[in-house]
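Working notes, structure below.
With one protein chain withheld, the remaining protein chains of the complex are depicted in position.
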């Protein structure tokens, strides 16, 4: 089979690294360009020794050049920081490329909300119209036709998949939701910083950005669309001393009478067509290791009549399902491949 | 100075280990007996090589014998599992000893609640009357006079200290509280078990016992006493891949208007007489490493008007403040020593 | 393509778990039986939630029954402890099955050496003759024809691959070799034991079994065959607070004049036909993460004329290359599949 050529702009972060891992094994896509201003000229194997002996071994890192990318690729994964991504995306689209943007720049439909949470005016608000939110379970058809996909944030992926069935069915109150989320440290990026040194993260735990994390409006936008009303969500992230994984514990209040069995049945039915979302049996709770390196989102449900709460636990791999794997799933759809091509991976255990 | 002789019944668990560490340095207490049925006859240094070269180096482990303990000690720390502790405590008290029990057996005032949550009839309900809940900030005077102290649970310590000022001042609703707590693995004990093997805990994260953890009634009892009404709390624990530390993120709803500054001032004033509780400045959040190996409870406060929530983050060391250090503080009070004797330790960083 | 049916006897350990992971993705093999006396009757997904949603989801664990296995499988992976494995292997062979034994029972050619190091008389010495040592780079042809493969130990795999070229070329002294090896904790197995609890392994490091580890005679046997003389090796293992990975630092003394460039060229030429062994460029050293979850063995070479030593660093994944992946490679050969079928995996990073 001839593989479809794709490019990666911004190879040096953890999302770029994860794309490299997955594209080294993908049956239908071939990475023909990997770009980085800082590392151009080196071979990919020099900065990522782990790709030696894989299909990516011979690749040389280049400067990001839209014309060159357009010649060499049918689609580009854009893995540069928000703020920078919007300009690069515009250039890549102008050059005729299709783009899966892993940054936050095209996720929020309302540029005013973007400006408020990211403290930055959006310079390409017109492109927001074109962008499709890249959650395959929700928007597969539109993703397939999109020229620009806004790949979802890691935390939002875990929270949206966790609450979608309950909100859609109207069994919980949309206005009294608390998300207590915990993320592995790869979510903090691969920049040199004292705060994410091994000795500052290992053997400790802390919350950060409580009530003001930038993934909040993304969660509210997508869940609000499900609920059919504007939502305000209390979203609160924490930093885990692990490499990969997000675990969200979501506290909601049932509206009216509902039993654990009903909730369980609702979720199982809802996700039956979506095999990457695994609704665990009653009594089981997700663990981040059980989804390590995969597209799985594991969901565990606890109904607590004593405190009148529905607790949803949702676990994903923040780099795979929460970023690069999801980007690949979108690319699969955009390029006419099977959604699951190159993504049927078993979790690495232990 | 002559040190007061004390004993330790049940030396092989992590709370026993932590008591050994602290008693190796305590200026006013001397560990004269350490007992374990399984390890009797060995020297303490054989099972705990880390005590070589400390004051505890020469100690030999003995069988637990109330008469012998009564001769050799003025007070005994009881570090055996709940269920077993109540019988041993009764025998030690009968022998004339004062007891700090680190188990859950005497924490709940109502034996029916004990029976319900621990699935066990209390065999010494009469002793519950005598027991004082060993949280020094709340019960110092009564602890000083007690012959039996029920040392608080680790999670309850973090949650009670986190909510006490707000509940006492009546600024939050007592009936709509969610505690999302995360504990280091030493909290799971030192028993051989597949579930707490390194490879089952490392590089992963999960919730457990959601809505049904046995520390729930203890939290409700103590917070209810503060609030002056019966409380129902949604308490939800998680397992962290770290050795020590508990971090509780507590979500409460303000009653009426309250500002971040008011809450901050309230907590600072409340804990001014209690130097182990460190109310962090606005904008700071606690980290478990900042309290590692110490009696500190660090509290960070976030008022979020957008979602109308007061979020309290509370961090302790589960083994020191949450168990053995707190037991020592109680013993200090019971034996007429300064509350802080042997407990003015700086956190181990990193 | 029809997949060849295979079985797994002893599914509950980490080597069984890793086989399950890899067989969930293998294009040419189908796991039709997974046995465990303790867990028979449960679904595989009950004990390994990570297999939900994979091809192994529906599999039920059975009692190990040679007749049933012979009906359902063409080959069996035997993942039970040494001592027990030899008897089970005999029964499986008697039933007509081909067997890849992951234990140590058939690795040593001399039953007297086995008896000496394992403190156990070999009960099936006749079968040792039939067993082929399952290191594909060395014995591919014989493995292909074997009915019984003795899958190599994890440490020996790292040491043998690290020294083979130098010993074969005669550039180092065979009688003055020190191996300082470090293994992730999964190497210690999945048995409930205090010594491998998270809190006993995390944030610490130690040596164990210095100069007396049971992998020593296996290393000496295989390296001796390369060197053409009996060898005595100082092999010394250490325990790492990581899940997976073995790193061996091997200290040898060059015989006569040799340059770093010569050694490098020798190794590169030697391993050119064996793509799983990656000889890193001069100045690069291996890291266990770069081989995580894969069959790669990364080798870094340092020639130190100042101390007249050749230092070889060798890194593998102890569960994949050092156990289950290697077993699969042998099975591929035995069943006429491509050696690399199902094993072209990119390392999980980070």
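When the chains are written out, they are named A, B and C in that same order, and each has its own residue count from 1.
By our rule, contacts are C-beta pairs under 8 Å (C-beta built on N, C-alpha and C of every residue); 3 or more make two chains touch, one makes a residue touch a chain.
If you're wondering where the values come from, they're calculated on a predicted model, not measured in any experiment.
Asks: What are the shown chains in contact with the chain that isn't displayed?
Replies: A, B, C
Asks: Which listed residue (C:42, C:123, C:206 or C:269) would be found touching the missing chain in the intact complex?
Replies: Residue touching the absent chain, from the options given: C:206.
Asks: Which candidate, C:190, C:214 or C:289, sits in contact with the chain we can't see?
Replies: C:289
Asks: Check the options B:77, B:106 or B:276 and report the residue that touches the missing chain.
Replies: B:276
Asks: So which of C:94, C:304 or C:338 would be touching the chain we can't see?
Replies: Touching the chain that is not displayed is residue C:304.
Asks: Which one, B:21, B:107, B:124 or B:182, makes contact with the chain that was left out?
Replies: For the chain that is not drawn, the touching residue is B:21.
Asks: If I consider the whole complex, including the chain that's not displayed, which of C:242, C:297 or C:346 touches that chain?
Replies: If we include the chain that is not displayed, C:242 is the one touching it.
Asks: Go through chain A and note every residue touching the omitted chain.
Replies: So the residues of chain A touching the unseen chain are 14, 185-186, 190-194, 196-203, 241-243.
Asks: Spell out, residue by residue, where the missing chain touches chain C.
Replies: Contacting residues on chain C, toward the hidden partner: 178, 180, 182, 199-200, 202-208, 210-211, 232-234, 236, 238, 240-245, 247, 249, 251, 285-289, 292, 300, 302, 304, 306-307, 309, 311, 313, 315, 350.
Asks: On chain B, what residues meet the omitted chain?
Replies: With respect to the unshown chain, the touching residues of chain B are 14, 17-18, 20-22, 24-25, 48-54, 186, 202-203, 243-244, 275-276, 278, 280, 284, 287, 289-293, 296, 298, 344-350.
In this section, only the chains that are shown with their structure count from here on.
Asks: Please state, in steps, how far chain C lies from chain B along the shortest route of touching chains.
Replies: 1
Asks: How many Å are there between the centre of chain B and the centre of chain C, using C-alpha atoms for each centre?
Replies: Measuring from centre to centre gives 45 Å for this pair.
Asks: Could you give the separation in Å between the centres of chain A and chain B, each centre being the mean of its C-alpha atoms?
Replies: Their C-alpha centroids are separated by 39 Å.
Asks: List, in ascending order, every residue of chain B touching at least 2 other chains.
Replies: If we look for residues of chain B contacting two or more partner chains, we find 199-200, 202-203, 241-243.
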